[in-house]
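Here the complex is missing a single protein chain, while all its other protein chains stay put.
Presenting subunit A:
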Amino acid sequence: MLIWLIFALMTGAAVLAVLWPLSRAETAVAAETGDAAFFRQQMADLERDREAGLVSEREAEALRAEIGRRLLRAARGEGRRGPEGEPALRRRRAASAIALSTIPLLALAIYGAMGSPHLPQAPRAARMDGGQLDVGAAVAKIEAHLAQNPGDGRGWEVLAPVYLRAGRFGDAARAYQSALDILGETPARLTDLGEAVTAEAGGIVDARARAAFERALALDPANAKARYYLAVATGQDGDNAKAMDMLQKLLADAPADASWRGAVEQRLAALSMSEGASAITSLPQGEQALAIRGMVEGLAARLDADGSDAAGWARLVRSYVVLGEEEKAREALAKARSQLAADPASLDMLAALARQLSLETDATGAPQ
């Protein structure tokens, strides 16, 4: 609210400043700003300079004549000035109205389209609590230390995850690689490196990352992270069925309380989505379909707990349709609508989805 008050004050100041000359009588303005006044001023300056000895008497004489000539010409010009009175008054009112409307309207229209008045400032220092505030300094210290002792593998290993969290993926990959080179290969170091390389490539598991994951898997065939990323790589190569197969096996091997289960399920859901119905029908019946069902159930449970995720709802509705459970799809759609009632954009999206999946052909399908 305060921000709008500030905007209002700024606008007011701008408009008032512009209107100020109009509020004054024309004669007053002309006396101050007319060309004749300018040359009279020059004449006065000249006299002052002459008295101060800055201009010689002979020069001053010539100057006086020159300025006098211009003064005469300017005075003649001012005789032709527009008439004072009714038309000028009306003109000035029009100008005031234009200034009064143009400046705020232009500013508000453009700012309204481009600005983000609701977003608070986020200076870095204010966002860091005491502990995190020192991260920058600590990083600088470790960097300086490593510049002196580049052979300190532990240092690289400490630095790398900090880089990763800071979004400096390339730097993180380089740090992991250094740690790997100095301290030797372990599955954890290899998968960390692969993860950083993948992050740097914007989520694409490229050849370098893949080699790291494969090497990790050779050292530790059960390594979940390596298996996960290799599955992602397979999916990226276009073999969705195999990727889903790999992920499901991973899920089957996973301990029930593994923290990364959610990530695998999400990836699985994304894969099944991109494959669409054809992928599902091409799957053999049995445990895999069951696994998908379990995944959908998980999504439904999550959305029941927190229903603000519009994309999640859409995915759930779509999944039910794919599984052939139209009744449940309708139910989910209704729930989503009630949860997202405050968000018109999401409601539009849901309506479009319903049309697309032909969920609203019955009596309740009146246009919203």
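Here is the rule we use: contacts are C-beta pairs under 8 Å (C-beta built on N, C-alpha and C of every residue); 3 or more make two chains touch, one makes a residue touch a chain; residues count from 1.
Quick note on the criterion: contacts and distances are computed from a predicted model.
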UniProt protein name of the chain not shown, from "Gfo/Idh/MocA family oxidoreductase", "Succinate dehydrogenase", "Cytochrome c-type biogenesis protein CcmF" or "ABC transporter permease": "Cytochrome c-type biogenesis protein CcmF"
Candidates A:74, A:158 or A:310 - the one touching the absent chain: A:74
Residues in subunit A touching the chain absent from view: 2-3, 6-7, 10-11, 13-14, 17-18, 20-22, 24, 26, 29-30, 33-35, 37-39, 41-42, 45-46, 49, 54, 58-59, 62-63, 65-67, 70, 74, 80-82, 88, 91-92, 95, 98-99, 102-108, 110-111, 114-117, 119-127, 136, 139-140, 143-144, 146-148, 150, 159, 165-168, 170-171, 174-175
